[in-house]
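Input: a single structure, listed below in structure tokens.
Here the complex is missing one protein chain, while the rest keep their positions.
Right after this comes chain A.
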Amino acid sequence: MSVDATMPRATAPAILPGSGGMRGALSDLFWRRPQLLLLLMLLPPVLWLGIVYIGSLFALLAQSFFSIDEFSGLINRQFTLKTYGDLLQAANLDIILRTVTMAALVTVASAIVAFPIAYYAARYARGRWKALFYLGVMLPLWSSYLVKIYAWKLILAKEGILTWLFAKLHVLWLLEAWLALPVVGGNSLSVSFTGTFIVFVYVWLPFMILPVQAALERVPGNLVEASSDLGASPGQTFRNVLFPLALPGIVAGSIFTFSLTLGDYIIPQIIGTSRLFIGQAVYSQQGTAGNIPLAAAFTVVPIVIMGFYLWGAKRMGAFDAL
């Protein structure tokens, strides 16, 4: 069999003519100067981030170095640390401490609840089960945040389904004993810190599951086998291989759960006690109280805490496995 019999001789020229026109010229230009294309693609988001986003953040932060005239209620635009002094008053420190404690507890609980779900999805779920997993995790995000919170108010109320369930299981005394505890207890779950905590964990859980699942997905299955082969029990494999390799995902998830809890003002407003969280304090300071400098100073707190948090996580080697 000769080549000529099966392959027609090529008649096309070695170099094709340009497609012509404006678009052809642009394509050729971008091919020759890829940096130009990159610049064009990056310019709008950089302008947005740099000026509109970061710029307004700095404008806000600048407000925290102003002070309010207590008699006239007008803002005195002179540099002062007086507002930060106000922030350190016992009542305000209380708010900060309460919020940070809640955010930390919510983050730890989210990580504990999320890990097995993420592990199952990354290791075992295939095909249809994987699709079901994504649907199950994402579905709550499709419905309104407010509707979910009010639904939880009903679930946690004294006449709600949870109390009914405890009664049916003859463990109502357990719930009552918990509610009788100081700080975490209250008249019913819907007006206690426990209720606030449950709803925070519920609402932010997807933001923890997805990064942990992504991190676990990147851990090759044979590392777990290798660990077991070298004599590590399942617990040791978790501590020495799975956890360190999932840590970047857990840290990424905790950035969401921690910072979202630090800033939220709706959940503690609807579910929980009348004691304020940072978000609520910002809301009331800039609104009814009209104290923009103090509101700005309050918003600096989560930013500083997150900064320290990331710095600490990096020092602990959370990003080494990236």
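To be clear about the criterion, a residue touches a chain if its C-beta (ideal position, glycine included) is under 8 Å from a C-beta of that chain, and two chains touch if they have at least 3 such contacts; residues count from 1.
In the analysis below, contacts and distances are computed from a predicted model.
Chain not shown in the complex: UniProt lists it as "ABC transporter ATP-binding protein", one of "3-isopropylmalate dehydratase small subunit", "MBOAT family protein", "Pyruvate dehydrogenase E1 component subunit beta" or "ABC transporter ATP-binding protein". The hidden chain makes contact, of the residues A:Ser228, A:Gln269 or A:Ser284, with A:Ser228. Across the interface with the omitted chain, chain A contributes residues 220, 222-223, 225-233, 236, 240-241, 244-245, 320-321.
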